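Shown below is the structure under consideration.
Missing here is one protein chain; the remaining ones are kept as they sit in the complex.
Going by the order they are written in, the chains are A and B; count residues from 1 in each one.
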Amino acid sequence: MSETPGRPKRKNPLLRTRVPLLPPRGRSRVALGLTAAAALGRFELQVCPECGTVQYPPREACHRCLSLDLVWQAQSGEGELISETVLHHSHDLYFRDRMPWRLGMVRLDCGPTLLAHLHCGVAVAPCRVRIVARLDKAGQAALIAVSGRFDICEGAAEMADDIHLREMTCDPRCRKVLVTDGKTALGQALTRAFVAAGADIVWAGCAEPWKRSAGLEEVERLEAVTVVPLDVTNGDSVKSLGAALGAKVDILINNAEVHRPYGIAARYGTEAARSEMDVNYLGLLRLAQEFGPVMRARGADGYSSATAWVNLLSVYALSSFPTHGTYSASKAAAYSLAQCLRAEMQSAGVRVVNVFPGPLDDEWNQELPPPKMSAQALAKAIVKGLQDGVEDLFPGEVAQEWLARWLEDPKILERELAIGR
Amino acid sequence: MTSDTLDSLVADLTSGAIRIVDLTQTLSPETAPIVLPPEAGQCWPFRLEQISRYDERGPAWYWNNFSCGEHTGTHFDAPIHWVSGRDLPNNTTDTVPPQHLIGPACVIDCSGRVATNPDFLLTVDYVMDWEREHGRILPRSWLLMRSDWSKRSDPCAYQNIDEEGPHTPGPDVEVIRFLIEERDIIGFGSEAIGTDAGQGAHLRPPYPCHYYMHGSGRYGLQCLTNLELLPPRGSVIICPPLKIRNGSGSPLRVLALVPRLT
Partner (left out) sequence: MERRRAGYEDVVVAVPVSIPYVRYSTRGAHWFVARALRALLEGSGLGKADLEGLCLSSFTLAPDTAVGVTQHLGLSLRWLDHIPMGGASAIVALRRALRAVASGDAAIVACVAADTNHVDTFRATLGSFSQFARDAVYPYGSGGPNASFAFLTAYYMRVFGARREDFGKLCIAQRENALRYAHALFKMPLTIQEYLNARPIAEPLRLFDCVMPCAGAEAFLVMSRARAQDLGVSFANVLATIERHNSFPEDPIQMRGGWLLDREELFAQAGVVRRDIDFLQTYDDYPVISAMQMEDLGFCGKGEAPQFIREHSLTTDGTFPVNTSGGQLSVGQAGAAGGFLGMTEAIRQVTGAAQGTAVANARIGLVSGFGMINYDRGLCCGAAILAGPKA
């Protein structure tokens, strides 16, 4: 394996594994608006529609005109670092473990002054910076000032260079990744994408090996890739792989899914729907029970701690796409369970990332018109989402459009989908 | 007289004069299910889920739930399994006459041919050759096709699927019609995953063993093993399926009574 510059030494297996601690997680309800946006990778602040004031910290009313109808709006984050400090002492256990820690006060061009973490690339105050919002280990929004040069496309890699801020993303570099289904085009694209992103090892799961997959055989020729038997419908299979790899997996990508393009009337009986539920919902449950506890235990295991659990869901999880109704239902069930998993993994700071793509360009969406997302594009989006530290990922135009419509009014979206739009 | 026969059977079983050979593969989650195109309905693989194991879910007992299709592992095909047998009387697992479930077995060894040709098809000529050596197949016998296919412990080798689909041995169209019409066998048994050959879809009619056997009220046994332990003739097999109402088949334990060779 080639040595990445600055690659940390491998962990001494005789050393005690640090217990995962979290930064303070308490927030007022109104402040959670910041977290909701950061979960999508956005930096939003409260804006008063009446007087235009942008304010921070979040409040219940506009501090200038007392308007109560505040909206959250995306901000550029451009501003000036006006003062900074390096903490050598903290009252919180999480930060005590990570001293020294650099913080700054940033005056945004749009008005408010923000207290933010400083990325290591930020120069000495005063200087121009940009604020980005990420999720910290507690799953709450954290504002980070990055240098003005910090390009948004390469930002993720730079973020990972900062030892503290690496924890606010889930960068695959130097990490070990399990892709639960390596037999699909997406699984193979994911495997390649993680190798390209610097993952140490990518394990690609293979169920029903008698059904051959030429693509998987090709991917297996990559040095970092190992194919492992994994059938998420088989508790024994999940258990044995969990026993073999559980303590190694830093990022688990649960992309195993069954998708049949049926509603209720188009497919008599429950066999196909049950198979979707068995893989899409119960498969997640089985994986979570076998891999979840040991990943939780490794939430703070040094530079390459267990960091993320990614679920391949679907925009159909938000609202049923009736011609793919049973699939939608299974994804909705999986989404709900993923929220439970997120709450349970939170105590260890292991991020549960839910991915809600629109239709993939695969055999089960053969009859859907474009745009459809290629496996490569989705894989790339997932890797970038991890590098950016996003928690809910809506990759591609279709997903973004569904999300916007759903956020606007779920009922209207339901009606539109019922008549096939 | 009947009583004497049973007494003598028990005595022979006890003494070992009659051996019991288990022709059943072990059911497990690794048991390979039949492969169909993904848009078709699918036979569930065998799955076992713990109910409790002396733990908080049941402190003093261990038990499981299992699930699988009727046609999983070593299993029995009832006539209703195929469309050709759908309207026959007594065509389901619960109505099959019990006397059909115990009977003599003829074992035709094709293992040599299968070793070099996984697509080997059993022919009338091959059966006639066997009869020349071992005598004519008696009516109401089970015909068991020994291929040693069950020796393939790797599920991939057992399924033996390539770009053209599965390659496993089975009977051709004529031999099935011959066995039914000329020899009146009661059932056909195979070591492979189906009674028909892996490429049986290309025969006319497709899957002839299923089509003709079930169409004439006869049975199938699949995924048998240990057929090499049976003599060409002289053994008796016992193969009652689960009594599932309107069942098309069922996993089962197949046992053979084999007289010790003297």
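Everything below uses one rule, namely that a contact is a pair of C-beta atoms (placed from the backbone, for glycine too) under 8 Å apart; a residue touches a chain by one contact, two chains touch by 3 or more.
Only a predicted model underlies this, so the values are computations on that prediction, with no experimental measurement involved.
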| item | value |
| --- | --- |
| Touched by the hidden chain, restricted to displayed chains | A |
| Touch with the omitted chain, as defined above, among A:Ala116, A:Ala224 or A:Ala399 | A:Ala116 |
| Residue, one of A:His89, A:Arg221 or A:Lys411, that touches the chain absent here | A:His89 |
| From A:Pro20, A:Gly41 or A:Pro58, residue that would touch the chain that is not displayed | A:Pro58 |
| Missing-chain contacts mapped onto chain A | 23-28, 31, 56-58, 63, 82-92, 94-95, 101, 103-105, 107, 113-117, 125-126, 136, 138, 140, 142-143 |
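Just so we're on the same page, only the chains that are shown with their structure count from here on.
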| item | value |
| --- | --- |
| Contacting residues of chain A [partner chain B, same complex] | 209-212, 231, 233-237, 260, 269, 271-272, 275 |
| Complex contact set, residues of chain B against chain A | 29, 32, 35, 39, 41-42, 45, 47-50, 155-156, 158-162 |
